[in-house]
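Here the complex is missing a single protein chain, while all its other protein chains stay put.
Order of writing sets the labels: A and B. Residues in every chain begin at 1.
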Amino acid sequence: MRLPPQSGEWIDRSQPLNFRFEGRAYTGFEGDTVASALWASGVSMLGHSFKYHRPRGILSAANHDVNALMQAGGTPNVRADATPLEAGMALTAVNTFGTLERDAGRFLGGFARFLPVGFYYKAFHSKRLFPLWERMFRAMTGLGRVGFATPRLRTPKRYGFCDVLVVGGGPSGLNAALAAAEQGADVVLVDEHARLGGSTHGASDLVDQVTAHPRIRVFTDTFAAGYYADHWVPLVERDRITKMRARAVVVAAGAYEQPAVFRNNDLPGIMFATAAQRLIRRYAVRPAQRVVVLAANADAYRALEAFIDAGIEVAAVIDLRDDVPADQQSVLAALRIPLHTGHCIVEALPANDGKRVAAVRVAAVGAPAPATNITCDGVFMSVGWAPAAPLLYQAGTKMRYDDGVHQFVPDTLPDGVFACGRVNGIHTPAARLLDGERAGSAAAAHCGFGTMKAISVPAEMESPTHPWPIVSHPKGKNFIDFDEDLQLADLENAIQEGFDNIELMKRYSTVGMGPSQGKHSNMNALRVLARATGSTPGEVGTTTARPFFHPVPMSHLAGRGFTPERRTPMHALHTAAGAVWMPAGVWQRPEYYAIAGQSRSKCIEGEAMAVRSGVGLIDVGTLGKLEIRGPQAAEFLERVYISKYAGLKVGMTRYAVMCDESGVVIDDGVVARLADDHFYFTTTTSGAALIYRELSRWNTLWKLDCGIVNLTGAMAAMNLAGPKARAVLAGLTDVDLSFPYLAVREGTVAGVPARLMRVGFVGEWGVEIHVPAEHGAAVWDALMAAGQAHGIRPFGVEAQRLLRLEKGHLIIGQDTDGLTTPGEAALDWAVKMDKPFFVGQRSLQAIAGKPRRQQLVGFMLPAGHAGDAPKECHLVIDNGDIAGRVTSIAWSPSLSRHIGLAYVQSGMAAVGNTLTIRLSDGSLVTAEVVKTPFYDPDNLRQKETT
Amino acid sequence: MTCPVNGPRAISEFAYGGEIRPMPDPTTCSDDAWADYVFNRNGSPGVKREWWCHTPSNTWFVAERDTARDVIVRTYLYAGDS
Partner (left out) sequence: MSAIAFENVSRTPRAGVKGPGAAAWIAALDLPVPRAPNSWLPLPGGLIARLGLTEFLVEGSEAAKLAAPLSPGVYPVLRQDTALVLHGARLNELLLETCSVDFRALNLSTRPVVLTSMAGVGVTVIPGEGGGMPCCRIWCDSTYGEWFVETLTGVAGELEQPGHPCNQGVTA
């Protein structure tokens, strides 16, 4: 029920919010969580447990209450204890068959003895029945429904920077932030809650000082999702992620309160003492009427006053410890609350409807009988803590088990990482403040701000954590892991079966593998394993903690992805001409130009025929273009390419093939010599950036007297080709177009400075025209205009691939792969082994003596071939074995035959040989090995110079 | 990583170029020694001298990296040994 206004409460009573849960209407306030609003309305059964469908309520109110997961319309995974209430919410419980009230699955508890730990490894192994079991499990398990109509959301992602990042806004974190800021550091403080203060719940001088400090930026409602190398911590806010890079990180993340383990410790009404305090202080909700406090530390006694003030009747304090310090005992005496030291709860008893605790059975520790019953509708457990250390683990901290406080604490922290407060094993309030100041000062000093203060933090006088808050019971149902419904006996059985190592026990039993990731279960499980194997918690060790600390929405991870796109300067012109675009690496290239009423293949064929019989123009601006100058420019090219360039005449070009150190072909292009010490050369589209980078590396090593400039984006390039190309170009350029085949000339085209190279890639008289990018569109337009009278057509990538195939020209990466050496690709003629050195030379020498595995050959299908033709990557079959593969194939309109290139075993490469190629459906097609070029075998058309 | 010319930058601005390994003299070494150079790499953890490139500025440099501790020891421009 709702209490009168509490000082510093987080709810705004002037803003009531209506919502529905399981079809019933309720009211809460702005500032409530779903769980606090329901609890205030008297609803204490918030969900059913995973395996046994037992009623569950609030356990932690700290974002670990997985049993209170709900579905809000199309949104699954709503954590009731951490999700702010919104007007109009319509929530249902998950993991029920039917409704929460009439959950058909609640009978599963009765089958518990057939569902021991690891039961699914032992049952369901009948292959015949497994599909049935699988369907059953899919229907039974799973927590929520995915809404397939959910819109695709993405939220902004951004970077952030600071000197000191403090994770956790409780007392130690606040003091750490202040200390660091006072020394001059730029501080970011994050806390997952709506307000700072941690267990002080918000209002305090300390919080005021922090929020007012000019050098502290506060992120509330934000959690640190993980720690990544070099102090990179993603901060997950409600509506975005900030990728924070800090120079030092202070982890003040606190500790998770731990449950006591006794029979029926999962009944609604049984919760952590901190959960009760949160309900009271933040949401003005009375968690129960009459409670038993199960204590084992000073925190329990500090909280009693808050319980009394909230009108709760504390029926008794049951303290696991034999000796309770006098100052704690005196608190009870003053309040006249009965105290039972050295006692424990052996069992909680449910109310008649089974949905809430109604009483507890209390007995001496180790002596379950005689026991007394105490009626109550709530139990507040305050028996211990486990450090919230995932960030520390991820940063590489070495932890050790401290017998003084019975928890793991940092032993060796990495450079620049600091810990303070409860996560550091410091629990006394005054000491936490000092520890925070110490850590904040040290963090700031680490960044170069001031010097580390010498602060000695007093050791804890008593342990805030009980080493064994666990009570066995013959009837079980004493839960260690509430997410996974694991009882004490489940772990004992797993250990007995041989899974007696922390990693094995975790995976076999699934302890700690639920949505709260072991925050309330790992420590107790570890204690059980230690006791069962006769070792200590420190010897048993912990499993690691992986990001993320809490679930992160996919919209945050998606963010805005940057997938850059490169476009040539003529892009808009291509679109206007009907280009159908295709990605080529990061570039966009016209695949072909669409003509209304014509199919794709008709358009491509038309473009190719235009080049063969008239004139075509293609944008080849995506090619890599590099320029090298200097006295040793030629020497450099000699070393990186397999052919010779030292003797290349000024004004001439030469085909260029590049190999890597293993002799594998990695790139090809054309080298043009513009002067003795000046070359302009091209690479493949996809190779450009990598080749430029690698050539830069070679020259960093060799230090030859030359310089390389990457002009790929700075130059536009187009290829004008066809028997009428010369006529089209003649009127636009001052260059004498009778210059020889494979020569290069500098001049102007359409008034723009240009480099012209006569090339033979597509097998017609053709010129590659390179101009500065800013003039690309103008030159393209001028050529297209001049070409109108000759029926010029723009042609795209597909037409070009067909044209080059008719000439038998290979494409790196299509007709070569990661192992192809020059000889295999019929490029022996380009290899000049008599050079002093080139990259790949020594490897080619090593394999020269070895038999060649395969050979690239041209092939044709028979004239009039009917039926399907092979595709790229279809296999050449010989005697039922793989003997090669097709790398390129197309229907040649010029030859009216299917032509292609294929790798075949060396013995099958002879011209005239018959090949058998297998199609996808297993049928076989016959082909004949032929010489290339297929079209114009003597290359007369591209070479002509009249 | 700290580029010697551009300063500390996110690792996504860098490309790895392999460990700096001396090339055997191709004119005198055996095929086996050459194959070892081309194909084999040093996998054992420890401090390695490596080629790294700051890609936005195309700056090649040397990084000494402790691959056991995942720590970059220092970075500097290549001065011409190896």
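General observations
To be clear about the criterion, a residue touches a chain if its C-beta (ideal position, glycine included) is under 8 Å from a C-beta of that chain, and two chains touch if they have at least 3 such contacts.
This one's a predicted model, so the numbers in the text were calculated from it and none came from an experiment.
Within the set A:Arg507, A:Arg629 or A:His790, the residue that contacts the chain not displayed is A:Arg629. Residue in contact with the omitted chain (choice from A:Glu101, A:Glu237, A:Glu313 or A:Glu462): A:Glu237.
Of the candidate positions A:Ala72, A:Leu174, A:Leu196 or A:Val218, contact with the unshown chain belongs to A:Val218. For the chain missing from the display, the contacting residue among A:Ala714, A:Ala785, A:Met833 or A:Leu924 is A:Ala714, taking the whole complex into account. By the touch definition given at the top, chain A reaches the unshown chain through residues 155-161, 217-219, 237, 239-240, 243, 245, 560, 562-569, 571, 587, 621, 627, 629-631, 705, 707-709, 711-715, 772-774. One chain of the complex is left out; on chain B, the residues touching it are 5-6, 9-10, 12-13, 54-57, 59.
By our rule, only the chains that are shown with their structure count from here on.
A separation of 27 Å divides the Cα centre of chain A from that of chain B. Only residues 229, 245, 661-662, 692-693, 696-697, 700-701, 703, 710, 837, 841-843, 845-846 of chain A touch chain B when the two sit together in their complex. Within the complex, the chain B residues that touch chain A are 10-11, 15, 17, 26, 29, 31, 34-35, 37-39, 51, 53, 55, 58, 60, 70, 78, 80, 82.
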